[in-house]
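For reference, the structure discussed in these notes is given below.
Only a single protein chain was left out; the remaining protein chains are all shown in position.
After this line comes chain A, so read on.
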Amino acid sequence: MSPVWYAAVIGVRRGWTELRQTFTTGQDVFGYVLWTVLLIVPLFLVRDDPLKGAGISTGAFMLPSMLGMTLAFTGMMTTAQLLATEREDGTLLRAKAVPHGMVGHLVGKIIMVSGTALASMALPFAVGVFVVDGVARQGGGALLTLVWVVPLGLLATLPMGAVIGSLVDSPRTIGLLMLPVMGLVVISGIYFPLSKLPEWLQTVGQIFPVYWLGLGLRAALLPADAVAAEIGESWRHLETAGVLGAWTVAGLLLAPSVLRRMARRESGAAMAERHRKAMQRVG
């Protein structure tokens, strides 16, 4: 085993350690619970409103959609947030100071964010199936959709998140990015079918992975008849794989060079400067 692979194995262990830490840290656990509450409350309010022509309730439509949104959010925004924070607090510089530490750090981060994403989806899902009817009842083949949509979703969003995290100058910029992201959710068919929007907004929404992850999750978890609410009355598996695949390719092409450039610039002086700025903001 080459030292690079060796560092990757250490990175896997690092990822598990960090997952264990996040699930045993009060503040983090509170975050997962809060997220679940934020998703379940609107779900609860519309649990009995029928979705016209689809044979399911609006709540049933929303649950898988929100799971897809959670996946996109975590993959992209959490990755970006962690990277920007760890650049500022010196975690990355420490990784850079040990042999192949960056490899370990990156592998660890992939495991950590993937695990976080799965947990952030599992919790609302576990609660949601008791709140609304008709989700995840058809079993079998449709559930297989999850097996490719979820990993592909992580692949489409994680590298892009890493690119964003490398390009922003501070973790606080990520906070600002949340505003356009909220806007994106509105045009991604998460809380109501995309077909209710003007056509040009539909087109914009379909550029981003959020819509396709919502669609993929609905395809996996909703009854077959619910397809009536979708654009073209189809689950569009090919298009889903195509768009998510395109984001994956773009992310994997961009991320290594952007990450390398970011890592090259890390030094004690750069970090001290950020520390100083951050402290000024605090004080």
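Miscellaneous remarks
One rule holds in what follows: contacts are C-beta pairs under 8 Å (C-beta built on N, C-alpha and C of every residue); 3 or more make two chains touch, one makes a residue touch a chain; residues count from 1.
As a working rule, contacts and distances are computed from a predicted model.
Its UniProt record calls the unshown chain "ABC transporter ATP-binding protein", which is the correct pick from "Sarcosine oxidase subunit delta", "2-oxoglutarate ferredoxin oxidoreductase subunit alpha", "Aldehyde dehydrogenase family protein" or "ABC transporter ATP-binding protein". Considering A:A7, A:L194 or A:A226, the position touching the chain not shown turns out to be A:A7 (whole complex). When the omitted chain is restored, the residue from A:G101, A:G153, A:G205 or A:G251 that touches it is A:G101.
Within the entire complex, the positions of chain A that touch the omitted partner chain are 1, 3, 6-7, 9-10, 13-14, 17-18, 21-22, 25, 86, 89-91, 93-94, 96-101, 104, 266-269, 271-272, 275.
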